[in-house]
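All remarks here apply to the structure that follows.
Only a single protein chain was left out; the remaining protein chains are all shown in position.
Coming up: subunit A.
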Amino acid sequence: MAVETAEGYVKVIVFQLKDEEYAIEVDDVQSIEKMQAVTRIPGVEPYIIGVMNLRGVITPVMDLRKRFELESRPYDEATRILVLKRDNSDIGFIVDGANDVMDIAASNIEPTPEVVGGVAEEYLRGVIKLEERLFTLLHIDKILNKQDDKQRSGM
């Protein structure tokens, strides 16, 4: 599913979450939005903070910190919403900040090591090593899949 640019390159968006950098393939990302008003939806998983009006489309918004059970932090100027297109419906991921768009050689992607930060291993697809930087490539389908969520709070 990785769309390869040139020879064996993957274009990714690099974003900040807590003190680590993560990556999502650029093809999955529809747009990057500034933080905006979100309407709370009652009775859903706590990491779904609500829905927003994205140019006339009602778009659910998920707080990735809450999804990965990292400690919360107030949203600020740097906070971004990555809007992803999935199965004909959009979903927004709130991240601490969008840092970069990069071409990564497929050879730089390595399998996930045993322990990575605080993010449960099942959401990760691999680790990208690039000089002194280290990004974690996220597994979007796993993040979106509510059934697989073993730590799901008893809603």
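Convention: a residue touches a chain if its C-beta (ideal position, glycine included) is under 8 Å from a C-beta of that chain, and two chains touch if they have at least 3 such contacts; residues count from 1.
Everything that follows uses one rule, which is that contacts and distances are computed from a predicted model.
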- Message: Name the omitted chain as UniProt records it, choosing among "Chemotaxis protein CheA", "CoA transferase subunit A", "ABC-2 type transport system permease protein" or "NAD(P)H-dependent oxidoreductase subunit E".
- Response: "Chemotaxis protein CheA"
- Task: Tell me which residue among A:70, A:91 or A:104 touches the hidden chain in the full complex.
- Result: A:91
- Note on the structure: Of A:58, A:78 or A:106, the residue that touches the missing chain is A:58
- Of A:26, A:44 or A:102, which residue touches the hidden chain? A:44
- Message: On subunit A, where is the contact patch with the chain that was removed from view?
- Response: 37, 39-44, 48, 50-53, 56-60, 86-91, 144
